[in-house]
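Can you read through this structure? Questions will come right after.
A single protein chain has been omitted; all remaining protein chains appear in their positions.
Chain naming follows the written order as A, B and C, and within any one chain the residues start at number 1.
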Amino acid sequence: MQTQILERMESDVRTYSRSFPVVFTKAKNARLTDEEGRQYIDFLAGAGTLNYGHNNPEIKQALLEYLAEDNIIHGLDFFTAAKRRYLEALEEIILKPRGLDYKVQFPGPTGTNAVEAAIRLARNAKGRHNIVTFTNGFHGVTMGALATTGNRKFREATGGVPTVGGSFLPYDGYLGDGTDTLDYFEKLLSDKSGGLDVPAGVIVETVQGEGGINACGTEWLKRLEQICRAHDILLIVDDIQAGCGRTGKFFSFEHAEVVPDIVTNSKSLSGLGLPFSQVLMRPELDVWKPGQYNGTFRGFALAFTTAAAALETFWRDDSFAKEVQRKGEIVAERFQKIAAWIGEQGIEASERGRGLMRGIDVGSGEIADKITHKAFENGLVIETSGQDGEVVKCLCPLTIPEEDLREGLDILERSAKDALS
Amino acid sequence: MQTQILERMESDVRTYSRSFPVVFTKAKNARLTDEEGRQYIDFLAGAGTLNYGHNNPEIKQALLEYLAEDNIIHGLDFFTAAKRRYLEALEEIILKPRGLDYKVQFPGPTGTNAVEAAIRLARNAKGRHNIVTFTNGFHGVTMGALATTGNRKFREATGGVPTVGGSFLPYDGYLGDGTDTLDYFEKLLSDKSGGLDVPAGVIVETVQGEGGINACGTEWLKRLEQICRAHDILLIVDDIQAGCGRTGKFFSFEHAEVVPDIVTNSKSLSGLGLPFSQVLMRPELDVWKPGQYNGTFRGFALAFTTAAAALETFWRDDSFAKEVQRKGEIVAERFQKIAAWIGEQGIEASERGRGLMRGIDVGSGEIADKITHKAFENGLVIETSGQDGEVVKCLCPLTIPEEDLREGLDILERSAKDALS
Amino acid sequence: MQTQILERMESDVRTYSRSFPVVFTKAKNARLTDEEGRQYIDFLAGAGTLNYGHNNPEIKQALLEYLAEDNIIHGLDFFTAAKRRYLEALEEIILKPRGLDYKVQFPGPTGTNAVEAAIRLARNAKGRHNIVTFTNGFHGVTMGALATTGNRKFREATGGVPTVGGSFLPYDGYLGDGTDTLDYFEKLLSDKSGGLDVPAGVIVETVQGEGGINACGTEWLKRLEQICRAHDILLIVDDIQAGCGRTGKFFSFEHAEVVPDIVTNSKSLSGLGLPFSQVLMRPELDVWKPGQYNGTFRGFALAFTTAAAALETFWRDDSFAKEVQRKGEIVAERFQKIAAWIGEQGIEASERGRGLMRGIDVGSGEIADKITHKAFENGLVIETSGQDGEVVKCLCPLTIPEEDLREGLDILERSAKDALS
Partner (left out) sequence: MQTQILERMESDVRTYSRSFPVVFTKAKNARLTDEEGRQYIDFLAGAGTLNYGHNNPEIKQALLEYLAEDNIIHGLDFFTAAKRRYLEALEEIILKPRGLDYKVQFPGPTGTNAVEAAIRLARNAKGRHNIVTFTNGFHGVTMGALATTGNRKFREATGGVPTVGGSFLPYDGYLGDGTDTLDYFEKLLSDKSGGLDVPAGVIVETVQGEGGINACGTEWLKRLEQICRAHDILLIVDDIQAGCGRTGKFFSFEHAEVVPDIVTNSKSLSGLGLPFSQVLMRPELDVWKPGQYNGTFRGFALAFTTAAAALETFWRDDSFAKEVQRKGEIVAERFQKIAAWIGEQGIEASERGRGLMRGIDVGSGEIADKITHKAFENGLVIETSGQDGEVVKCLCPLTIPEEDLREGLDILERSAKDALS
């Protein structure tokens, strides 16, 4: 494998190629192949971007059909037939059946651009600058989004420019089992000298992906929604990683039956790994004036096409969601078993997550790395998350064949044993 | 044409669909077709994203070949064969022949993400927070980039959060013909109480696209480079709109023979309208630690593939550049003629620009809109730029057939006469 | 009493003249006299500025002696005999007996200027921008200090400019009796994605004056010091209101036997109500270069003179401190009694504070106002504090004669009964 030019020319900022130092070429559903023909089961799936697997045939077929003619590929924010098809699918397949009434903004086609748009919209709508965010939250690294992202790695690499406009509060469970962290939020809201500027909105992940696969309780999320309503604060669910079916429902907040004011989606939204993102907003919040937020790639017709195909293929009924839930239970069970074994080695470990967004917290990044490095040797691509990388996480394609899933889990278990025995 | 769902569901933030209220379907090189079969010549080209035209056959062929097998589409920042192919093309076809030695960062695949990465890199490398930018500069709208973007439309829509870390100075020509605006910059740099925090870098467009097709003089740009060198300040050329051949050279700064420390590219970089961006940096500036800046779509293999094909197809020799220069002269000549006619109607007007980045400044957005609206009726998609939208601008595909170019110019001339007579 | 010109010409920003709408003329120790000759006992004492009473004879004598000759009054930051006398008194009477080794900075002569200097010094010394502050903290209203002040009244009156560089954490007791709020601080410090930028310093009042007479526990303060030491964070005690003997020791932190890295003093520091402030810093933290922080009135020789006299008069031994403690107990006892009576009326009420910094929390600003308005009618000047003004507070001169103290307490008790019966 020739990696010289890659190592020489690409900035030192690169990361995943350090954990997986091979040149990948082919990829199909849950399997990656490197240049030397070696196959790997993929429990990373583009960090949650490939919920429908690599090169999903139905979605790809839609792409190829679109490309077969000279259909418009890049259309700024023109009206296009591709965009219309996507909006129709979104409305009919996703929003209407869930009783959701949202307008849609297409910002620049990445998660952080969607978050920047979402929090700016909230600020403009409410006339307040503050956004509440939570410990271990990750919402992107452009400066606006970074104000709501907790990771020091990014926050300390801004060249000395502090972020403005975000206030961190403890996420569900952060203060230990006995404490409802929303008590603190509510106290601060009603306290005129508590130091919390009344926020325009609260941005929250229902399962924190980068933060360590922390799933907030449904009751906690419901209470958060109530607090927001009571104080005229907008609830923004960042569903970039947890959305598109990852937790076993299309939107992760469906589990709690809350209705966010604003939702951000990206990652798996295009279905095939194409850059794409959207901001959903309650219609009355659409205070944007024409052109107040822009971006060159906000009308990427190939992504509209694949995104529509993804909705049409997987979400016309609840069978896919149920399959995800079922696989999630398989993972949960095995992860509990592995965690138990690790515990027997004297290392505290526990399973966590929701749907197919699952992790094993092994307490330290060093231990987690040992396991994932061994897993890679054994043919499994799997990564860690959490503040110290202490959580081995499974973000496999939702479409993973059960045998691949089980094989991947076998490899992981074997690798943990190899690594820690 | 059915536009109801588009109008109902898409946020009011949409803009271009207001100027061109049709549903586009097909597009080929410099021609757009709407749903009712009407054709338009395209002098907008995705706001400079489609330098090689819509659905360029060579580039598209590369895409289809890539898609024909199950090659990896989305690869985070893995090493992939697609990325390697792109880096090889970039090095061999672009950098080496120009004597440029850069490392490459792939941030999130939009211009604003590249700018955020570039200015943050500059700050980290120099340990200073300030970035000098210029009047009428446009560098994106995420909060970090927005600190360097002059447009009030965006700056006033942040929900009350002021931007941090950008200082505006007058662009070339801003203070009138007799004044070299860099005198002011130099004076401020040497003035210990002038209020200018010593900047980490200067970010500049050699031709300001959104700002009104203002081309800075080559001598001015050379002097800017010298000032930066003398004061240990990094020169960042934002070549997102003016790069990729638009001005008649691959990089717009080649005209002035300067060598920026950092370069941003996006828009036409992928060649086919796919989201893609890069930051080029002198190797010694690569102070990033692994993972200090990230983004889900920084390894979009389809864009690597089309971007490589674009370089291979158009930039192996200077014939394409020369063709662009020749067409640029055609446009310049006709724009001067049109400007002269407008002048005869008592409206001050002048031609401006470089290469195929050309405009006619008609002094007011109202007049410019009259012309472009009439042009659209007559089958030409053309937009305005400038602080008041007072510049009718031509950003046609560089590959536009000469007959289409002339037809488009004819339409524009006729439309100006229709509009202003 | 002629108040027209005062009402007409002074900005609506004025406050105390609304609660006490008389024209004061004379004042002696703990008694104020208005223009019509009516006397009031003063339980406000310049919001803690007149610990030694109005027109303290010894201190005033020093002032008059100084003024009797043409001694320099205003000396920028010249060396003056007056400054030397003050530094000698500070060293001999205060620092040495307490084993404290501090250098002294004289910023602009107000509390907020001292806080601005202190936090900037901390940032410069540690190379980090963040300062941790606490719920209900008050540290001044200039923009730098305001970043550490919790009150929305001020934070929302900045004309839309968010403060930068302060992070609020819960003060001792804020999360209820069972919770040590420093657990949260420690967790955030060790959490790489908790959103807390590692602070340069922590600024804390040991008794929060404006925040509602909240006294932190000595164990809590000791642990805070340990956490700071363990994480290389500077401990800044803002002793502007609680210092100069108010709590029964010269420095309020003496109760906990901690040694702050930086201390701010103002208010009673000059002894006679003259504007004066200082920043004390451990010598190795004195990273200031000459002139990096300035202010016209940083060498106000009259204040040096009165401040020296105050130290010489009251602090040569511990008798004054003991007297304060004794009076504090008198107040505490009576406040408990009053609180108990209020409780009997069905209004939850409790006594709080330390030394002669005492309050009765009556749960709402409305009730507290009823009491203090009635008290004023009855000849007692007393104010409220707390986020809603819910705490009736006693900040009487430390020198108050016992009979005045008891008379004031009688009035307060009677007023509470008048107001709430």
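Going forward, contacts are C-beta pairs under 8 Å (C-beta built on N, C-alpha and C of every residue); 3 or more make two chains touch, one makes a residue touch a chain.
Quantities reported herein were computed from a predicted structural model and do not represent experimental measurements.
Novice: Out of B:138, B:288, B:335 or B:376, which touches the unshown chain?
Specialist: B:138
Novice: Spell out, residue by residue, where the missing chain touches subunit C.
Specialist: Those residues of subunit C that touch the unshown chain are 1-3, 5-6, 9-18, 20-28, 32, 35, 44, 46-47, 49-50, 54-55, 60, 63-64, 67, 69-81, 83-84, 87-88, 90-91, 103-106, 108-113, 116, 119-124, 126-129, 141-145, 147, 153-154, 157-162, 164-165, 200, 266-267, 272-275, 279, 281, 286, 288-297, 300, 302.
Novice: Just checking the interface: what residues of subunit A touch the absent partner chain?
Specialist: On the subunit A side, contact with the omitted chain comes from 160-162, 164.
Novice: Touching the absent chain: which residues on subunit B qualify?
Specialist: Where subunit B meets the chain not shown: residues 129-130, 133-138, 149-153, 155-156, 160, 162, 164-168, 170, 174-175, 179, 183-184, 187-188, 191-198, 210-211, 386-388.
Simple rule for what comes next: only the chains that are shown with their structure count from here on.
Novice: Relative to the centroid of every protein C-alpha atom displayed, which chain's own C-alpha centroid is closest?
Specialist: Central chain is A.
Novice: State, to the nearest whole Å, the distance from the C-alpha centre of subunit A to the C-alpha centre of subunit B.
Specialist: From the centre of subunit A to the centre of subunit B is 31 Å.
Novice: Averaged over CA atoms, how far is the centre of subunit B from the centre of subunit C? Could you give it in whole Å?
Specialist: 57
Novice: Hey, how far is the Cα centre of subunit A from the one of subunit C, in Å?
Specialist: 48
Novice: So which bits of subunit A are touching at least two other chains?
Specialist: If we look for residues of subunit A contacting two or more partner chains, we find 129, 153, 160, 162, 164-165.
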